[in-house]
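Pasting a structure here, questions to come.
Right after this comes subunit A.
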Amino acid sequence: MSVVDRPAARRPVAPTAAVALAYGVVLRQLLGRGRIIGLSALALIAPVSGWALGSADASLDDAVNLVAGIGLGLVLPVVALVFAGASIGDLREDKTLVYLWLRPIDRWPVVVGAALAAVTIAAPITIVPVVVAALLTGAGNGIVAGTLVATIVGLVGYVGVFTLFGVWLKRFIVWGLAYILIWEGFIAQAGAGVARVALRKYTRSILVDRTGADLDLADFPLAVGVIVPVVVAVVALAVASWRLGSQDVD
Partner candidate 1 sequence: MQFPGTRALDQLDVVVPSGVTGLVGANGAGKTTLISLTLGLLQPTSGSIRVLGRDPGRDGPELRALIGYGPERNVFPDDLRAYDYVRHLAEVKGLPRDEARSRASDSLYLVGLGEERFRALGTMSTGQRQRVKLAQAIAADPRLIVLDEPTDGLDPVQRDEMLSIIVQVNRSFGIDVVLSSHVLEEVERVCDQVVALSEGTLVAQGTLDELAGSAGGVELELVDIPDRPHSVAEVQRRLVGAGATVRRNGTVLSAGGLTDDELLDLAARAVADSGARLRRLGRHRRSLDDIFAEPVAAAPGQLGDEPPREPPYRSPVGAGGDS
Partner candidate 2 sequence: MSGRGDAQIAERGFQRYEGRRSGVAGAVRSVAWESIRSTIGLGRPARYKIFPVIAVVIAYLPAIVFIGIAVLIPGDILEPEEVADYASYYGFIILAIVLFSALVAPEVLVSDRRNGMLAMYLSTPLHRGTYLAAKAIAVASTLGLVTLGPPLLLLVGYTVEGEGPDGIANWLLVLLRIMLAGVAISAPLAALSMAASSLTDRRAFAAIGIVLLILASPILAGALVEGAELSPNWRLLDVSTMPFELVFRIFAQPGNFPELATLPVVLVNVGWVAGGLAVVWWRYSRLVIAR
């Protein structure tokens, strides 16, 4: 009895189905034990330092500084990099991308599915610990709500950008770290103009807007702070989809 006896009836694949397909595969691919344990341990720093700060009843500015520094500046981008970068990056490195590429489906659902998988795994390891950290600082005054919005928007922005890194660059981890530590860490501090091209400025602006604390490099209005990262993410995924269609696949 051969598979070819009854030709397989086929129907065009709906974009949503294609997104779900990519989402399923990438999600299980990212669920590597080592990675999740390692990054969860990293993310623990945020709540622990928040709790430490809280028990020493620090001021609002200290709390916002802590959340912005460790939460939005370290835990969020690094975790987003590892998962969003690997969403397509691992498939390229392992040479399994052909099993999603050589299909009668467009390129963008594959990219979107992969990004969604990255968000699904990164969210609990970024939003939860950072918001809990804000809670533990006990600084109140809307810091928790501000942190929640900032981390969600930040996650969307970072996942979008780093998915593009994973599609385009072979050593996406190194370039991603360079962006986080060097670009956002040093250069963006230099001037307002340059900072405009760093996601960190937008997440900090959201936090400052909700809490009223004063924080350098955080002077965008809430609307800009929320909308720009999302737009950046959409544009990044569009570029990633174009790139996925036009580059060589091993």
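How these were chosen: all candidates are chains of the complex that A comes from, given by their letters.
The rule is simple: a residue touches a chain if its C-beta (ideal position, glycine included) is under 8 Å from a C-beta of that chain, and two chains touch if they have at least 3 such contacts; residues count from 1.
Remember, predicted model here, so these are calculated numbers, not experimental data.
Undergrad: With reference to the defined contact criterion, which of 1 or 2 touches subunit A in this complex?
TA: Candidate touching subunit A in this assembly: 2.
Undergrad: Taking the touch rule as given, give the residues of subunit A at its contact with candidate 2 in the complex, in rising order.
TA: Residues of subunit A touching candidate 2: 34-35, 38, 41-42, 44-45, 48-49, 51-53, 55-56, 70, 78, 82, 171, 173-174, 177.
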